[in-house]
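One protein chain omitted, others in place.
Showing subunit A:
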């Protein structure tokens, strides 16, 4: 079989890079767009994995040898629809978050932040104790 051609590989790389960058952002809307783009990339890759372009898989239109592989197409089709469902749900979540919180940002978890502050405070107090001990011994 044959590999994905260079143009398509670059396109995939571009789509994934863009998607990755967007999901690393704080704005929920940009994360959502990132997921949409990643979905596009994944669907495209599923389709491309089927092989080089050919005739549509319609029985009677072309000889089976000329056809593209129908199986990855069916998979990609399912994936496209599911990506859509996921997108609308996330969109509704983003909208709801904005209504409730007045922003659509993904902020740090408060509880985790408190644990981190506690950690820092404990570490500082331990350092202080050590310093006092060393001073006392000197």
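Keep this in mind: a residue touches a chain if its C-beta (ideal position, glycine included) is under 8 Å from a C-beta of that chain, and two chains touch if they have at least 3 such contacts; residues count from 1.
The rule we apply is simple: contacts and distances are computed from a predicted model.
The complex lacks one chain in this depiction; which UniProt name from "Fe-S cluster assembly ATPase SufC", "Mn transporter", "Multicomponent Na+:H+ antiporter subunit A" or "Chemotaxis protein CheW" does that chain carry?
Of the names offered in "Fe-S cluster assembly ATPase SufC", "Mn transporter", "Multicomponent Na+:H+ antiporter subunit A" or "Chemotaxis protein CheW", the absent chain's UniProt record gives "Multicomponent Na+:H+ antiporter subunit A".
On subunit A, what residues meet the omitted chain?
1-18, 20-27, 29-31, 33, 36-37, 40-41, 43-45, 47-49, 51-61, 64, 67-71, 73-74, 76-78, 80-89, 91-96, 98-100, 102-106, 108-113, 115-116, 118-120, 122-123
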